[in-house]
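With one protein chain held back, the other chains of the complex are shown just where they sit.
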Amino acid sequence: APPIEPRDLEAAARSVLPTEVYDYIATGSGAEETLAANLAAWRDLALAPRVLRDVGGVDVSTTVLGTPVSSPVQVAPTGYQRLVHPDGELGMATGAAHAGSLLALSTRATTTFEELADAAGPWWLQLYVLRDRDLTATVVERAAAAGARALVLTVDTPYVARKARATAFPPAEVSPVLVPELRARADEGVWQDPGVTFADLAWLAEVSGRLPLVVKGVVRGDDARACVDAGADAVWVSNHGGRQLDGAVPTARALAEVRSALPDEVEVYVDGGIRNGRDVVRALALGATAAFVGRPAVWALATGGAAGVGDLLVTMRADLEETLALCGCASLADVTPDLLRPAHPHR
Amino acid sequence: APPIEPRDLEAAARSVLPTEVYDYIATGSGAEETLAANLAAWRDLALAPRVLRDVGGVDVSTTVLGTPVSSPVQVAPTGYQRLVHPDGELGMATGAAHAGSLLALSTRATTTFEELADAAGPWWLQLYVLRDRDLTATVVERAAAAGARALVLTVDTPYVARKARATAFPPAEVSPVLVPELRARADEGVWQDPGVTFADLAWLAEVSGRLPLVVKGVVRGDDARACVDAGADAVWVSNHGGRQLDGAVPTARALAEVRSALPDEVEVYVDGGIRNGRDVVRALALGATAAFVGRPAVWALATGGAAGVGDLLVTMRADLEETLALCGCASLADVTPDLLRPAHPHR
Amino acid sequence: APPIEPRDLEAAARSVLPTEVYDYIATGSGAEETLAANLAAWRDLALAPRVLRDVGGVDVSTTVLGTPVSSPVQVAPTGYQRLVHPDGELGMATGAAHAGSLLALSTRATTTFEELADAAGPWWLQLYVLRDRDLTATVVERAAAAGARALVLTVDTPYVARKARATAFPPAEVSPVLVPELRARADEGVWQDPGVTFADLAWLAEVSGRLPLVVKGVVRGDDARACVDAGADAVWVSNHGGRQLDGAVPTARALAEVRSALPDEVEVYVDGGIRNGRDVVRALALGATAAFVGRPAVWALATGGAAGVGDLLVTMRADLEETLALCGCASLADVTPDLLRPAHPHR
Partner (left out) sequence: APPIEPRDLEAAARSVLPTEVYDYIATGSGAEETLAANLAAWRDLALAPRVLRDVGGVDVSTTVLGTPVSSPVQVAPTGYQRLVHPDGELGMATGAAHAGSLLALSTRATTTFEELADAAGPWWLQLYVLRDRDLTATVVERAAAAGARALVLTVDTPYVARKARATAFPPAEVSPVLVPELRARADEGVWQDPGVTFADLAWLAEVSGRLPLVVKGVVRGDDARACVDAGADAVWVSNHGGRQLDGAVPTARALAEVRSALPDEVEVYVDGGIRNGRDVVRALALGATAAFVGRPAVWALATGGAAGVGDLLVTMRADLEETLALCGCASLADVTPDLLRPAHPHR
């Protein structure tokens, strides 16, 4: 099979999806400043490869919060996956499992926990603290019971930002169905509590019990530190793929700030514009443990279902292996900050 | 009603206005370097949003020189508003009042003080020190009598600069009529005195009596300081929307210099390229108390009269509220300089 | 008469000139990197205008090496002016005189000293040190006799660089005729001595007697200093309008280095991409005494002969006056370095 270039994937997905669905996935918020900046900021980091290192065998396997994965590339949570393919979240989970990657399941999933239980691989549940705290706790319990390995609290969405290319989409009838309790209260306004604070994070850390807690959507060092102080086990640098605050700093730049604000033992993840092995190496060199892909996984699901997702992840792993080898790195431990040079030097 | 994007507004206005009128409003001076730079410079400031703050209720109301306003977005003075809509300045005033914003009325208004008196909201009078000082004093008196809350002295226009896309426009018959005395002396050359200095500012501060005095068109810290020393109550950072000195520093950059040159208690305003809630947050983070819109308000007036102006301001307020919430700010007091990151870092 | 925009002038000239003539004038050398950079580098300097200064009367007259001129804008030497208009150098001289500007006459002039003697205004002779030193001295003597006010030694042309858009042009029959002795030896290879050094500059300073000596084509501080040490009276920052070393630093950037390397009393001039009053103010703020225009004067000559040249210079003076007024400067003495801000700040 020919290699899957994420950029070709997007074109292929565009041709199979209804325009409004394509637009809903592709869009950013506002004037899409951050959407563009996310992609550009990785490119701004030039690589200074090492030579004459033994890269006969390159190992990109690692662990994420203790879970072994075949590579640092994981699948970010994206809602309403049945919009792009009948297999929906089940297909995404199967593909990720096949490739040995973690899946972060969106609370806005269009599949139930029960259906997903059969999908082999490890998964996390992305959630929000809902206005109804009991319902929040219910979701957490069900997730734990269904086998989630961690909870991911998304904190960059106190309100859902207006999208540049999608208004009033998805339609009301495409309602999340993860747990029956949510279905009855699909209206977004009801769901998410914009009043959530670090105190709620502490509450959630308690509710989640033995499940580790990841905070997703942090771009500041001080906030990252405060999350950990409030009980977070890891921090996920994200601006929601340029879909929330437009004008937000691109993640490639926020990552360094967040990483340096945290103790080494706290894992940091990143997403936003990660498209190939190079970008992953740049993320790792800036101190990330894993890099998540959002849209590329959706395009893969749209064009190839579960198999498409698996192919994407396997291809990205191969691309990462090649990139590591060309950087003179035999394993992820060799990927250190000195691999980077700023792209536009000023003497 | 669908949200009003200022960029869509301009296109709509273009389609309803005669070309020469559209060009006269859209144009900058010279090669329009500053016109373009004004827009770009806001984008150069990336935002670093805070998370996990209670943004259940976001309050963007504030006061400007003591006048309560529903948001920091106000209407900048633009001349000859009847050119774009029969309601002219009256429509602009009505729309601003409806939205709870301040209006700065241009001396080149095509409506009389009397007509405007009925428009409910608070307004300021923008003026020039005219060659005829008595006439200047007359205008000030009439404004005070008609209910102006402050005077805005525009100082970036000792001469009217040549426009890039408009020559010999507006035609002589479109004459300002704020007070009858001006009507008789419509020739621009007669009006504005290019010899005005800080001494005249001191004179005006006296003449204006209890009316506070704002100086508009300042882009330097030393000048800002000198204005306050000469009696100004507030400073308005502006380059006249790129219509006066082309090549002038964009206001997004001048703002920081001006702000840091003044004591905290002196209010600073800014205009030039402000187009959405993001830009307003950037301006506030740099220390502005209010941000004024020029062209967007004219486009709104052209396409929808008073209602259009109201819609624009209400929409911008909503956009600002959303932006604040996404920045983790519940009120304007939370908007501090640490929300900003330079867009193009160099390590 | 409508204002002459140099950019419109170029289009007009293009439409009246044969393609090969237009190309010969418009072209730069190499890949035209410096041609483009010259224009862009002025734009990179943003202006921070002053306000509330009395600019009721703006005086842009000045002196250049003691010669009074009506503005700091002068005419740079360009060869073969009869190629673009039958009046050739005579037309250029007449136009410059009419506007009160200095003309620098090229050694490659297609008019004789005798013909030019009648043109009223002050002029300098641009020359090269030729292989034949006696012939060089002859040219100097004739120039002095014909009324030249200074000599301009061009030092950036030890060889004539290959042009990007002009090869083998001008044709041999278009031969310089300033003095009959040159006519007989038109082959460029014969003319210019690539072995000229600071010692020859000292020799020329002696030969030129009471005529001041300007060195044109300097972009380095150390060289500028060495020129003055060797007897130069003034230094002209130029890269030959991007027609000699391609890749050379743009003059807007070289100017600061040169200015700061010289004592204040040594005048510094600049050319290259000067197109309007803004650019002139930028040059003056960086310490230049005068700014020269090359191509714009040729376009003006091509389209309007002597009158065209006069119109261009009068228009540029008016534009400069407007710009000065808008900068809050009543005279050239007010144009100081603090008027500038870098266009792309990095905090």
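Just a few scattered comments:
Each chain gets a letter, A, B and C, in the order it is written, and its residues are counted from 1.
We take it that contacts are C-beta pairs under 8 Å (C-beta built on N, C-alpha and C of every residue); 3 or more make two chains touch, one makes a residue touch a chain.
Not measured: the values here are computed from a predicted model.
By the touch rule given at the top, the unshown chain touches A, C in the complete complex. Only one of C:V16, C:A144, C:A161 or C:A318 touches the chain withheld from this view, namely C:A161. Within the whole complex, the absent chain has one touching residue among C:L201, C:A234, C:L313 or C:L332, and that is C:L201. For the chain missing from the display, the contacting residue among C:A166, C:A248, C:L320 or C:L339 is C:A248, taking the whole complex into account.
Of the candidate positions A:D54, A:D134 or A:E173, contact with the unshown chain belongs to A:D54.
Considering the complete assembly, chain A touches the hidden chain via residues 2-3, 7, 43, 45-56, 276, 278, 282, 319, 322-323, 325-328, 341, 343-347. As for the chain not pictured, it touches chain C at residues 30-31, 33, 37, 155-156, 158-159, 161-162, 167, 193-198, 200-201, 215, 217-220, 223, 226-227, 230, 239, 244-250, 253-254, 257, 342, 344, 346.
We adopt the following convention: only the chains that are shown with their structure count from here on.
Different-residue interface: chain A and chain B share under half of the residue numbers found at their contact. The geometric centre of chain A is 42 Å away from that of chain B, both derived from CA atoms. Shared interface positions of chain B, defined as residues touching 2 or more other chains, are 344, 346.
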